[in-house]
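Note that this complex is displayed minus one protein chain, with the remaining chains in position.
Let's look at subunit A:
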C-alpha cells in the first residue's frame, strides 16, 4: 500500500516551508508595526459557531464526528472564531487590533475533485471601531503588507455591500432576489431577460451590473442615479473613505471601484474588497476582507452588536505570485560549517567544537558529520550543498588536513 495525503491536502517540503515562512514572517512584522497582536484560536469549532454569521454553509465545512454535545467542524476562516473569542472575553469597548497566522479547511464545492482543502492564511481583525478611519487603516495596512512583500503590480477591487444592497432596494421587491443572484453570478443574459415592470427598473438593474471602474467614473455614474436617503449617506461615507485613503499618500496604486460586487452569502455590511494580481497567464486572489458590523452580535450573550472589519491574505496565492516574480529564495539556507572528526577518537571533541561554533555565531548553521563518508565524498557533498567551510577536528581540537 502506498500512503499519500488525501486529495486536496498537501505536504510542504523544507524549501516551500522556507519560502512561505518568509512571506508570513514579513506579514506578521507589518501587522506588529501597525499595533496588531497575535491571537490563536482553536482549529476545531462547533459547527453552529462557524455557520452563525450566515456566510459559511455547513457543506463547505469539513465536519468531524459528533461528540454528543454537537457537531464539530474545522474552521474555514478565522473571523468567526475571533469574533466569538473577543466578544465573550475582550469587550472593554476599546478598539482591538488582532492578527493571526493559521491554517483553514474547506470542503471543495461539488464537482471539483482534488481541489485544495487546507489553506494557510495571515490576517487581521480590527474590532470595536466603526468609523471611516478604521476602514482606511485596513486598506492602508493591506497595501503596506503587499508593498513590504515587494508586490506592486496588483489591483484592489473595492465594493460596498451596504451601498449595493440599498441600490438593489430601489428595484421592485419581487425582483430583488433574482437581480441580486444574476449580479452575483455576473449573468447579464438572464438579467436582461427578467420581467421588469418598466424600463426604469430594467435600466437600473443593468447599470448595477456594470457599476464598476475608476473611482471618478463610478462616482459620476452614481451621481446620475437620483439617490435619496440612506443611499446618499452611504455614498458620502464611501467618498470620505476614498478621500482619506488618497490623502494618506500610501493607498493602493490601482483601485477598481466595484459596486456590483456581491457574494451569494456574506456577513459584510460596509466596504468589501479583494486584492488580485495577474502574473503571466494566471490570476491570483491575494487577499480579501471587509466590514462586518452585525457579525459580533451572533456571538454576544445579549446579541449586542459591535463594529468590526478585517482581511485575510492567502499564503498559497502570494507564494505562487512571488515565485513568478522570482523574489523568493530558491534554496534553503546553506550550512555554514560542516564539522567532521578526523577519526573515531575525535568524536567528543567534534561535538564540543561544533557547540562552540554555535555559541560563537548564533545566526550560523553548524552541521556535524555522522560518519561513513571519505574526505573526498565529504568535499563533493559540501560543494553540492554550498557548505561554507569544512572544519576537521582531532582529539585536541580543530586541525588542518
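Criterion: a residue touches a chain if its C-beta (ideal position, glycine included) is under 8 Å from a C-beta of that chain, and two chains touch if they have at least 3 such contacts; residues count from 1.
What we mean here is this: contacts and distances are computed from a predicted model.
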Inquiry  = Which of the following is the UniProt-recorded protein name of the chain this complex doesn't show: "Glycine oxidase", "ATP phosphoribosyltransferase", "TRAP transporter small permease protein" or "Anti-sigma factor antagonist"?
reply    = "ATP phosphoribosyltransferase"
Ask   = Looking at the whole complex, which of A:103, A:228 or A:282 touches the chain that is not displayed?
value = A:282
Task = For the chain that's not shown, point to the residue among A:25, A:48, A:187 or A:200 touching it.
result = A:187
Request  = Consider the whole complex, including the chain that is not shown, and state which of A:116, A:155, A:176 or A:239 touches that chain.
outcome  = A:155
Touch list for subunit A against the chain that is not drawn = 111, 155, 157, 185-190, 212-213, 256, 258, 261, 276, 278, 281-283, 285
